[in-house]
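Shown here: the complex without one of its protein chains, the others still in place.
Residue numbering begins at 1 within each chain, and the chains themselves are lettered A and B in the order written.
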Amino acid sequence: MKKSIGLAALAAVLACGGANAQQVNVKIGVLSDMSSLYADIGGPGSVAAAKLAIADFTKDHPNVKVEMISGDHQNKPDIGTQIANQWFDTDKVDMIIDVPNSGVALAVSQVAAQKNKIFIVSGAAASTLTGEKCNANTVHWTYDTWMLANGTGKAMVKTGGDTWFFLTADYAFGHALEADTAAVVEKNGGKVLGKVRHPLNTNDFSSFLLQAQASKAKVIGLANAGGDTINSIKQAAEFGIVKGGQSLAGLLVFASDVAALGLPTAQGLVLTETWYWDANDANRDWTKRWHAAGAAAAKYPTMIHAGVYSGITHYLKTRLAMGAGEHDGKSVVAKMKSMPTDDPLFGKGEIRADGRVIHPAYLFEVKKPSESKYPGDFYKLRATIPANEAFRPLNEGKCPLVSG
Amino acid sequence: MFEIFGIPSQALFGQLLIGLINGSFYALLSLGLAVIFGMLNIINFSHGAQYMMGAFAAYLILQYSGLGYWAALIVAPILVGITGIIVERFFLQWLYKLDHLYGLLLTFGLALIIEGVARNYFGSAGLPYTVPESLQGGRNLGFMFLPNYRAWVIVASLTICIGTWFVIERTRLGAYLRAATENPTLVRAFGINVPRMITLTYGFGVALAAFAGVMAAPIYNVSPQMGSELIIVVFAVVVIGGMGSILGAIVTGFGLGVVEGLTKVFFPEASNTVIFVIMAIVLLVRPAGLFGRRA
Partner (left out) sequence: MERVIDPLTKKPPVWRKQSEIIAFVIMVIALVVAPFMVYPLFLMQAMCFALFACAFNLLIGYVGLLSFGHALYFGWASYLSAYAAKVWGFPPEFAILTGTVTAAFCGIVAGSLAIRRQGIYFAMITLALAQMMYFFALQAKFTGGEDGIQGVPRGHLFGLIDLRNEMTMYFVVLAIFLAGFVFIYRIIHSPFGEVLKAIRENEVRTISLGYKTERYKLLAFVLSATLAGCAGATKAIVLQIASLTDVNWPMSGEVVLMALVGGLGTIFGPVAGSFVIVAMQNFLGEHVGEWVTVIQGGIFVACVLLFRRGIIGELAALLRIRL
């Protein structure tokens, strides 16, 4: 717990008598999965993103002193809860950020509410974090399952993919993703021809893919994540599914998954993300600095890392605006919601009453190998979904903070 | 085109064929395990990690030497087999006099180490590896589209399995091996270098795992956890077949692949539990496994 980076204010500046330079002290904890499944989409990359955010902010505002520690929840809700409790109680952490893995995120969200501290989720996907399980101490950045379903589902239907077959991981997340996407497909005039549920962590998808092929649906929706998605896509290529005319829609795919597949296998895959490292010069520059801050050279930052940067930046802005002294979680979050967000990575956005951060989403298609000019050149942009359409409408979430 | 239990026959035959293909992976992997247990009385829990090493070796061989799949099929098992020999010489040989379970615990620890190191250096998402050009594409068999690579998997697997079985059960070398397991002292008295045979046998078992890994690399995600997901199932296969029996491992591997394939058609959500259910039943009814010799 003591891997603290003291990015301290320059005492000299204060000593020189900056009269209105109030000292704001903040401690941030980056809680992620450092060593297992989500280490690539979060993990040490999140720590690097956090360092960047802190460095950038304190350079412009030297009177803000930020301490950062990091921890590994190993995808176990027990350990996540334990660390969150300890950080809030003993280590005086004000805000915890990241936490990939929805189960752990939900647990930490409860802890933050109990202790009246702050939790900014960048890594987890569960849309219940701003739905039924929302609370006044939690802010959900980057993405959620509703946005993924809506982005990919609606966009595919509108561009001709109106018959769907789902390949769903047989557990709550998979079912939720499938249900959300099916609803969007049908609302936009498409039809769901069928579905098949596979056990979590299946190696071999051939029998499921055969069924998908036989359905003759125009789009095969992959309502699964991680290794399951990668295996489905890899084997779909083997069975010539995309060559045979059907499209694959990855409902939860990150740039790191595309890197794992390689372009020859992943080409043509359609997915939705809210941030892509190669989208513009600002992102590219940031990526270079991200590598310098300690991320592995061969990896590319995912939208989760960008979310960590953006979340910390906005948090620090809020704390600066609130001035020195102690502020409890609820009041800080309320202030965060009252200030619009603006940072070089996500542009302008806002935090809604339910804790959901709104920013635009992008529908990407994976390039063919011939179209890719350099390593990491994965996506071409198919559509941009404006911020107010990308996320679930405020009144549909059943968040107790919203429905009066 | 007729229907069996509501599933069109085409789909059924397709799934049976797929089941057979999966079964060949199970057979290859359980063959290695059965060889190691049958000959050495060691429960090699790091088998999954060694399978993963084979796949990673294939990737690295491609990255650093440009040699493709066909070369990797030979080079990777040799490399990984050598690491197996090192493991045996440095770690396992001290455990032969003890209860089997220590061997299990040690190899379990080794598996954790190998997997952890791989994850630290390569990340958890996985590495790209594609089907070699000569095996890409497939043919339409009427009831399903069969990728050429999958057909190759069956052929290669059957060849290796039958070859290994033949060597162990029908040749002189195999006879020495089997004798050495039953009575090492006597066999040594005949002048045969038993420790060296044991070392080489372990290396061979590990090489088999690595071979399966190379075969898997083009179609399954090459990730550090690819082995641990598979290892429990493979253990179930070996236990059902009979822990010391080579033939048992091969037959059960293919058989269970088919059973799993059928389950995926009729009751897909249960397809990963069916193997354990069968294992529990077999163990209760025939404790030594279907073909096993020792109780």
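General remarks:
In this section, contacts are C-beta pairs under 8 Å (C-beta built on N, C-alpha and C of every residue); 3 or more make two chains touch, one makes a residue touch a chain.
These figures come from a predicted structure and were not determined experimentally.
Only one of A:N25, A:Q110 or A:S372 touches the absent chain when the whole complex is considered: A:Q110.
Here the missing chain is touched by one residue of A:I54, A:I69, A:I118 or A:A259, and it is A:I69.
When the omitted chain is restored, the residue from B:I36, B:L110 or B:M226 that touches it is B:L110. For chain B, the residues touching the absent chain in the complete assembly are 43, 91, 94-95, 99-102, 104-106, 108-117, 119-120, 232, 235-236, 239, 243, 269, 272-273, 276-277, 279-280, 283-284, 287. By the touch criterion stated above, the residues of chain A touching the omitted chain are 1-3, 34-36, 39, 44, 69-79, 81-83, 85-86, 89-90, 102-103, 106-107, 110, 126, 170-173, 199-200.
By our rule, only the chains that are shown with their structure count from here on.
Those residues of chain A that touch chain B in the complex are listed here as 35-41, 170, 196-199, 201-204, 206-208, 210-211, 213-214, 226-227, 230-231, 234-235, 238-240, 244, 254, 256-257, 259-262, 264-265, 296, 299.
Put simply, chain B touches chain A in their complex at residues 11, 14-15, 18-19, 21-22, 116, 119-120, 123-131, 137-138, 144-145, 147, 149-150, 218-221, 223, 225-226, 229-230, 261, 264-265, 268-273.
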